[in-house]
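Encoded as structure tokens, the structure appears first; notes follow it.
A protein chain is absent from this complex, but the other protein chains hold their places.
Coming up: chain A.
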């Protein structure tokens, strides 16, 4: 008798040995690759919304201390948008490098530069973790899922 809750299981090529499992506005579990095997065992208890599988695939660029990943977002056979991920590698506190990140992004994204991601909320001074990246991808993918099937560039 539980109301339908969505759990997202995500993988990131940047962390090949890990599996991320998250609930919307809930905890994000970081586990090793065996978690996928556990999910197979739990098949009878959950409904698999496999049709909703979404992925972003593309090229990874390293520019000095920055990491830029540009990918095409696809859902099944159809392309739904483009994702751009920018990371400033030396820094682990979001607040300390947000301005630098924004300046860097403006240099090639111009008006498309986004505002500070909501995943930081009030905790600007906490240490960044890969889970924060996955939450942002989950938000982006959900936005893309909700869009009409018109080729639009969705940039985060």
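Note that contacts are C-beta pairs under 8 Å (C-beta built on N, C-alpha and C of every residue); 3 or more make two chains touch, one makes a residue touch a chain; residues count from 1.
We adopt the following convention: contacts and distances are computed from a predicted model.
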| item | value |
| --- | --- |
| Complex member absent from the view - protein name from UniProt, among "U3 small nucleolar RNA-associated protein 15 homolog", "pyruvate dehydrogenase (acetyl-transferring)", "Mediator of RNA polymerase II transcription subunit 18" or "Proteasome subunit alpha type" | "Mediator of RNA polymerase II transcription subunit 18" |
| Listed residues A:44, A:77 or A:90, member touching the removed chain | A:44 |
| Among A:13, A:34 or A:59, residue touching the chain not depicted | A:34 |
| Residue ranges of chain A at the interface with the undisplayed chain | 2, 5, 7, 21, 23, 26-32, 34-35, 37-38, 41-42, 44-45, 131 |
